[in-house]
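Apart from one protein chain that is not included, each protein chain of the complex appears where it belongs.
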Amino acid sequence: MSTMLHDVNAGLAQGTDAPLLQVRNLQVWYPDAAAVQGVDLALRGNEVLALVGESGCGKSTVAGAIAGLLPAKVRIQGQILFDGRDLLREPEASLRALRGAQIGMIFQEPMTSLNPVLTIGEQIAEVLRRHRRLSAAAARARAIELLDLVRLPEPQRRVDDYPHNLSGGQRQRVMIAIAVACEPRLLVADEPTTALDVTIQAQVLELLSSLRRQMSMSLLLITHDLAVVGQYADRVAVMQRGCKVEEGTRDQVFFSPRHRYTQGLLEASLQVDPELHYTRVKLAEIRHTVDPDSGAHSFGFTHQERLAPAAPPAAASPAEIPAAAAPPPVLEVRDLLAQYSSRYGTISAVKNVSFEIGRGETLGLVGESGCGKSTLSKTIVGLNPAVAGQVILDGTDLVPLGGRALRPHRAKVQMVFQDPYASLNPRLRIGDALEEVLVVQGQRDRAERQRRVRAMLDAVGLPQTAARRYPHEFSGGQRQRVGIARALILQPQLVICDEPVSALDVSVRAQILNLFAELKREFGLSYLFISHDLSVINYMADRVMVMQKGVAVETLARDRFFSDAAHPYTRTLIAATPDWPRAPVARADAAQVPDRLTRFA
Amino acid sequence: MKAFIQRRLLQFLPLVFGICALNFVLIQLAPGDLAEVVAGETGQVEDGAGSAEYVAELRHSFGLDVPAWAQLAAYLKRLVTFDLGYSHRFGAPVGDLIRERVAATALLGVSSLILAVGVGVLLGVLCARWRNGRLDRAVSAAMALCYSVPVFWLALMLLVVFGVKLQWFPIGGMQEVGIEAAGPWAQARDVLWHLVLPVVTLAVYSTAVYARFTRASMVDTLQEDYIRTARSKGLSELAVVFRHALRNAFLPVLTLIGANVGELLAGSIVIETVFSWPGLGKLTYDAVVNRDTSLLLSLLFLSSLLVMAASLLVDILYARLDPRIDIKR
Partner (left out) sequence: MKKLNLQTWIGAAILLVVVATALLAPLLYPGDPLDMSATPYLVPGQDWHYPLGSDLMGRDLAAGVAHGARVSLLVGAAAAALTLLIGVVFGTLAGYWGGWVDNLLMRLTDFFQIVPRFLLAIILVSVLEPSVWVVVLSLGATSWTHTARVVRAEVLALRHREYVQAGLAAGMGHVRIILRHILPNALTPILVSTSIVVAGCILAESGLSFLGLGDPNLLSWGAMIGTGREAIRTGWYMIAIPGVAVMLTVWSLNVLGDTLNQYFNPKLRD
């Protein structure tokens, strides 16, 4: 695969001359597949290089190879020069001297990356005592300083806490403290904020950025999130299927991408942009195909399309239509109180929430973890009993109903789940799983069931042969399509989409969002669309509701959301969403890149 | 800590009651009642009219002629006061019989536990660290064999080889008769000499259990994210395996130790029988042979208490080692 290299020197702003890290023709093989095929990278001192790609492109493998943390069964070839020394040829003892002292690492999962039986102070002191030979007391004192440096409040008290006393964001700060403790020259951060909430993500990235500048470290940032890259990277390298396809400065890659894959990724990425709405634009899609004969992979992408302006949907601005003429809302929730029990006791997850969803409307629900959105959706669908309040679906209050009485109403509201790998029974064929749903709702005629299954598979863009196959034969995106088919086969009026694209790659995300929009038009559906990602909400929602700690703090029309939000929490959420980089003043080769409007706040 | 112990003891209470009730039910299940059995043995049953009276007399003396619930109440009262009754076979109060033998079984059990845990955990760690290496394959194969060996058979075989043929170790008993005269050190050495075969036999199965389980637990733990973090700090392999991995991997092993105390007691029954070790296990066997049900049930009650005590000890130790368990609650 050809690599598109921009003239790197032209964009060099901060780096010093000799590269700190040089990767030459790196190739990595796992026993069953090649993970990295001939990657070259160069990272200078004091700069941020972002390594971007979708899942499976090999970016984490590259990071693992640099740190020397790949499992024993891999084969590696090539060179990784750190300060002139080839890390692949150094003895293990000298590599261990480098790790922690010269090369620091930060990983993706803060919840499991700390040892649960040691205090955080001990875990920070450990790296100091290993490389700096400090006494226990001196190491502990330095650990407290580091905790302060990563902005953990009350460091003297916290230093003796165990990881389970800390939240995800706090644990990631501790990881950063461990990584920078010995002031390494290179930091490798592998998806450091992917598992964190949006507001925490912004804080952690900001912390990382300022620490890096303060200590003059270089940062190799591995991520799939282009918005993050746009905000924090100096230079960008794009990977696809084990190869590097493009490299350049951030501006070069973002505003004059040369490789088609990069262009596709950029176009398919969502940003907070008033024009990017499902009623106006169909998202660019990247489709990967495998040639059945040669096994060769290829991809194609469609550009963003403007849609023909349709008659404004009935619920576009419900406030403006006189109440008498508007059809009754498909869902009305009044003063809903819901709980769930965990081993810590019963937790009130939804506190007096009230809202409406009109027919054919999409209500976007935004909130971070613990805000109650999952409990809310489960209560509406009838998986969780409500303690008080009303859930009026198509005119009937579901709360007092149970068992048999509830069954016929269940068909009217269905759910699409977040995790495509857990949402299908691995032992049932797709067709059987879809038919079963119909059987449960009383459809006895087998021929009719099969007809509906075929029609549904068609509607979600899956081939008819899919019915005979098992879930493990499908990719994540395809499984999500099956999940949508299962939700829609009962012809519901309201579909609750619980973070349906959060677990998907950028390219697949665009396809699924386009599918949601298309199905909505075709079947006249209403959606309760839940996401923590404001750019997704910006695309999919007609109105937006924000939840925090079980309470609905604000509800606004989507068009006014980003400009008129008043509640401090909403403003924090909006501020935490990374800015998409603004194009510099007119350049000749920016012509083929779609117009990007600046943020309209 | 005290509250923790109190809470756990409270949880055990219904279990204790359940065991007592179970015991009582089992007594009632035994065909024929004690009075008839005893009468039969004393040979008085052949008599014509006199035997029925004799049996009735016995029944009264055993307290068997009152309704069942009264018997249950009486039984519970006796258990609570640790009055374990009288063994007619052995002609001594059960309490005495047990008291004489506890130390011997304790010595056997604790020694073999320490040996099994020490060797088993170490082997498990080494096997997990060098997974699929020669050591791992050899040890795993050996452990699979040790796991499959019937304890009583191994005891007999070792007895034959080391006791009879090679005569390295004595073939039975806990100490030579009259060794006390030679002084405490000589006595201790003698007991130790007698202890070797039984302890080794009892430990073989347990070692295999702990080795296999520790290996599995370590293999799981070594794949955790925090091990990757530890390696990324540049720590030595020793620090990673012992300070980070084993401290976590050992926790489920600890739970297993607590759960296996019952197995240890079971093993001691056959071991003590084969080696004529004068402990509770041999007492159990004798009780089985003599069909002394009440003695058996008292032993069941006692050993259940023992298992509960061990379980509590393990819980406390676990709470100490795992900071996620809040011991103050």
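All chains are identified by letter, namely A and B, in their written order; residue positions are counted from 1 within each chain.
By definition in this document, contacts are C-beta pairs under 8 Å (C-beta built on N, C-alpha and C of every residue); 3 or more make two chains touch, one makes a residue touch a chain.
Bear in mind the structure is a predicted one, so any value in this text is a computation, not a measurement.
Among the residues B:Ala3, B:Ala74, B:Val110 or B:Met157, only B:Met157 touches the chain that is left out of the figure. Against the chain not shown here, chain A presents residues 378, 381-383, 406-407, 410-411, 414-415, 417-419, 422-428, 433, 436-437, 440-441, 483, 486-487, 490. The omitted chain makes contact with chain B at the following residues, 14-15, 18-19, 22, 26, 29-31, 131-132, 141, 144-145, 147-153, 156-157, 159-160, 164, 216, 219-220, 223, 259, 262-263, 265-266, 269-270, 273-274, 284-285, 288-289, 291, 293, 296-297, 299-300, 303-304, 307-308, 311.
In this text, only the chains that are shown with their structure count from here on.
With centres set at the average Cα position, the gap from chain A to chain B is 54 Å.
Interface of chain A with chain B (complex): residues 67, 69, 95-101, 104-105, 107, 109, 112-119, 126-127, 130-131, 162, 164, 175, 178-179.
Across the interface of their complex, chain A is touched by residues 224-226, 228-236, 244, 247-248, 321-324 of chain B.
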